[in-house]
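Apart from one protein chain that is not included, each protein chain of the complex appears where it belongs.
Right after this comes chain A.
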Amino acid sequence: MRARLTAVAAMTLALAGCGTIDGGSDTADAEERTLTVYAAASLTQTFEELGEQFEAENDGVSVQLGFGGSSDLVAQLQAGAPADVLATADETTMTSAVDDRLVDGDPEPFATNVLQVLTPAGNPADVQGLSDLARPDVQVVLCAPVVPCGAAAQRLEEAAGIDVRPVSEEQSVTDVLGKVASGEADAGLVYVTDVLGAGDAVVGIDVPEADTAVNSYPIAALAGSDHPDLAAAFVAFVLGEQGRRVLAEAGFGPP
């Protein structure tokens, strides 16, 4: 009995051991290092590109990207998800990460984004601008107010003095994009960068009041990082000239 228990214990330890190797301690093989970057859903395309460029410039580094609603990402980090860098779509979500001491140093703004009215290709409900979103016959999908794009949408509504009654409040900006691009909803409010990234499936309409709801995107290295030097290098890379160029091409404004 005892011998068998020992065997079970040994197996458990072995399994636990796998976990730590996977976690990426760089003692065994300093060449292969994985940098985990958590980024807001609206950064999907730009960070995929930046990740590839960073890998190309740094031998033996592979960048693993996790995308989601900013508040979702912070919740995952609070629950102990291992990551090296965090980039959120607004300051509120980053502040909650800072308050939980998840962040190493001060977050730095690296881009800005504004909202645009989004309709499916062909604009079936004939939406001409922000005020049309308040029309009762227009099915509007927004982000939930706890998500940065939802908070921005709320500020925009207040600035324009309209009251939009969405048919759904989605968890992330990409969910809104999906519901509008598929034609399920007539219109939505998403970032101008999402409209550019979605191509022909959607049409974006500029909003004059957009300046009242500018989202500033902060980035920071995380305190729990196994590769603080690499994390800092990635942050500098995003803030640097190359990052600036990729972000500008996708429609992001300067910080």
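Here, a contact is a pair of C-beta atoms (placed from the backbone, for glycine too) under 8 Å apart; a residue touches a chain by one contact, two chains touch by 3 or more; residues count from 1.
We take it that contacts and distances are computed from a predicted model.
Taking the options "Magnesium chelatase family protein", "Molybdenum transport system permease", "NADH-quinone oxidoreductase subunit H" or "Allophanate hydrolase subunit 1" in turn, only "Molybdenum transport system permease" matches the UniProt protein name of the chain that is not displayed. Within the set A:123, A:154 or A:168, the residue that contacts the chain not displayed is A:168.
Listed residues A:57, A:184 or A:249: the one in touch with the omitted chain is A:184. Contacts to the hidden chain, counted on chain A, fall at residues 1, 4-5, 8, 69, 71-72, 74-75, 78, 139, 141, 144, 146-147, 166-171, 179, 182-185.
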